[in-house]
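Every protein chain of the complex appears in place save one, which is left out.
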Amino acid sequence: MDCCGGTTEHEDDCGEVKVKDSIDAKTVEAAKALESENYSAGFSTTIDTDFAPKGLSEDTIRYISAAKNEPEWLLEWRLKAYERWLTMEEPSWAMVRYPKIDYQAYYYYAAPKAGAKYASIDDVPKEILETYEKLGIPLREAEVLLGVEGAVETAAEGREKPRVAVDAVFDSVSVATTFRKELEKAGVIFMSISEAVHEYPDLVKKYLGTVVPQSDNFFATLNSAVFSDGTFVYIPKGVRCPMELSTYFRMNAENTGQFERTLIIADESAYVSYLEGCTAPMRDENQLHAAVVELVALEDAEIKYSTVQNWWPGDEDGKGGIFNFVTKRGDCRGDRSKISWTQVETGSAVTWKYPSCILRGDDSVGEFYSIAVTNGRQQADTGTKMIHLGKRTKSRIISKGISAGKSDNTYRGLVSVNRKAVNARNFTQCDSLLIGDKCGAHTIPYVENRCASAQLEHEATTTKLSEDQLFYARQRGIAEEDAVALLVNGFVRDVLQHLPMEFAVEAQSLLKVSLEGSVG
Amino acid sequence: MSTALRDFIKNPTAAELELVARYGMQPEDARRERAFLAFAETGLPHRRMEAWKWTDFKAALKVLETPAAVSAKDPLPHDGALVFRFTPKGFEAPAKLPDGIRMVAQPSVQAFPGAEDVPMGALAAALAGSGKRPATLTFEITSGDAPRLHFVFEGAGEASFARIIFLVRSGASLTLTESYLGGSGLTSAVLEFDMEKDAKLNRTIFQRGASDEALAVTAIAHLGAEAEMTQTTLAFGAKVARMETRVVHQASGSKLNLNAAYLSGMGFHADITTNVRHGAPSCVTRQLTKGAVLDGGTGVFQGKFFVPRKTGQHTDADMQHQALLLEDGAQVFAKPELEIYADDVECAHGNTCGALDDAQMFYLRQRGIPETQARAMLTEAFIAEALGMADEAVRDVLLAEAQTWLSS
Partner (left out) sequence: MRPMLKITDLSATVGEDSEAKTILNGLSLDVPAGEVHAIMGPNGAGKSTLSYVLTGRSGYEVTGGGATLNGEDILGMDPEDRAAKGMFLSFQYPVEIPGVPVMTFVRTAMNAQRKARGEAEISAPDFIKKSREVAGMLNLDAEMLKRPVNVGFSGGEKKRLEIYQMMMLEPKFLILDETDSGLDIDALKTVADGVNAMRDPSRGMLVITHYQRLLDYIKPDKVHVLAKGRIIKTGEADLALRLEKEGYDGVLGEAA
């Protein structure tokens, strides 16, 4: 395969959007669903791809940096992280078991080669459009992602409010960013992080690694060394972002690790709602995903970050699937700032993820709303950390875990209250639902309170799906699988309410798909 | 020999070296060696071990020293009880025991399965039997109405260890009270309870120590079918003090009440750690732990319910921990944990941590009760909830001790 150095970027101004790399026409023949009944995102796309040399070394990092034409400071930054990573050990405390990861067996950089884009929506195979629709990517935006010319305008017109701007990351590089011009008008910067490094180096330098330090943990350090692309968002003072922003990640190339890095900054009194969606095709090898997301909320700013994740979970025997080791952290730096995480986790073979809030500013607020569904042989160890530093800081954690099949689902959370965080408040509710008798549900909350005026409250329950409820619904004529979906939707309602409307609908159908075959 | 012994523990502290030396002075015994090796695996437990992250014996106990103060006075009544004393001089027991209670004091160490999970228990098993104390004390209870057994642990200088085994036979019942009164730089006791079908145990633990002492009390209980165990702990902590209880529901229908209150003041650290395994169907656990902590005090609660696949079906388990931070500078760490693999279960846990309820305070004051008094009333009532199931012979004493502490 071709490992030529140099840039893979192929800048092509397409109306409002920069389509840097579009999908090869071969996609048309090749993109078809593999034998997957349950995983609707499980098609792979055959495209010519540029890879970095396999494995991880200083050379790989230099390759990545060169491929992205990065400034020297960033290369240094990466190399420093790599040096650090070599001294670190993979964490083993989570309740997940997986075969030892051979970090040399992955490609750390894969970029689709430039190719033709579709001339019109009619040229895009129906299956692909349908799949995008299933993935929750608005269809018009899907056209944009697929590089259909003129799609952007149609997309802009065709969508009802609220509209969503999409940044699509295909393997390692950002493929398209929509609605850019309109956002620019509002002063919002929304682009891939590689572009931001060039266009807004000062902002990137100022904030990169300030929430998740390079040395934070094994996977975050790895990401710091090899991160390939991701999204950069800056909302200036006093601006309410006029639309939802969204990144859509897709892993395609074989044996590829994906290491995206997202950095979102809401300046004073700014507001942004951001949605991240993830899918990967089915492949037998376990693909590695070690992302880092950093959020910074300054005074009176608010960031709402929603994730719908349905990475390929592996097959019923536990073969294949994504290893998802993600570090997400928000820093409520300013007084009265607010960061809210909402996640719907239905995918991945192994999930290791704790979106957290550092409540530094006085009166700042952190929220974590989570639905984690595991089925088959999936293992999820997920939760949050709320670090109360400022006065009167508040946090709220609502976690709903659903285990089915032979899966294990663990909530792990920390609420920590500093001595100075007077009158801090936390409320935590963790509910687990077991469907079937071969799965596990675990709740491991850590509470560290060093402040007498703080009030912390935690409640947790574990129950099974009620036979009585199931029968009641079926007596009214609702088929068993639909009844299960209905009950589960009821169970997770408190969390679904916190998702933007259209994604809540998507999440509901995703829950149903994830739980198919879990009863009867 | 002592150079070889040095290698037992990696990078030993002075205190650990002293423990190794004490082990070296014991007669050779394969079981003792196994227990000591289990301890030596980690040495004194420390914060890098998940189960000890908040209670670090290694850091707290650099050297073994005789504490400044002698043992506290025992508040629990001795009247009407058979009293057993571990004193600086040795071990004292009543000359004669009634029918239905048999005591065997062995000079040798009993096998100790599962020692790896309880390093401080393993240490107690390995080093029990020094001086004039028995290495293992075994009690067999066959009577349904035996008098209360009361154990007093008074310090023995630098370190004091004890190992006691209770076999409560089918249908028999045991009322047990224990007073840990300090007076020793390091105290570690391990108690095992083997409860047969329908056996009953009501256990009450009173712990008081000084802020220059370390203490670990490890209890391991196995409950047979329909067996019932009720445990109540009142702990005031020490420099570090851990009251650890591990219970296995071994046959169906057993019932466990696991209650504790900790009161921790300046320089004190009180740790309540429990682990309950629902290894049989249809067993019930009710757990309530309450804590009140003052400036400079630390409270730790770690609770875990483990419900295995299949055998744990129809488990009914509830764990509650509630802590009051009465002053600035108090700290409380909690980890109420559920690990569940069986689906037909009802498991819940709750944890609250903070100051007294404002609404309650206001209600009392509105009725004319002054603030200090209102606070004392509410705090006492709060703590009392966890002491209500103690044996009635000692319940009032526990309440009074808690009250005295809270009002001083």
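Labels A and B are assigned to the chains in the order they are written; within every chain, residues are numbered from 1.
What we mean here is this: a contact is a pair of C-beta atoms (placed from the backbone, for glycine too) under 8 Å apart; a residue touches a chain by one contact, two chains touch by 3 or more.
A quick note: this is a predicted structure, and the numbers were derived from the prediction, not measured.
Although it is not drawn here, the omitted chain touches the following shown chains in the complete assembly: A. Looking at A:A66, A:L79, A:L203 or A:L486, the residue that reaches the missing chain in the full complex is A:L486. From the set A:A297, A:A473, A:L499 or A:V513, the residue in touch with the chain omitted from the display is A:A473, counting the whole complex.
Not every partner is drawn; the one left out touches chain A at residues 466-469, 471-480, 482-483, 486-487, 489-494.
As a convention for this text, only the chains that are shown with their structure count from here on.
Interface of chain A with chain B (complex): residues 93, 419, 432, 434-464. Those residues of chain B lying in contact with chain A across their complex are 50, 309-310, 313, 323, 325-355.
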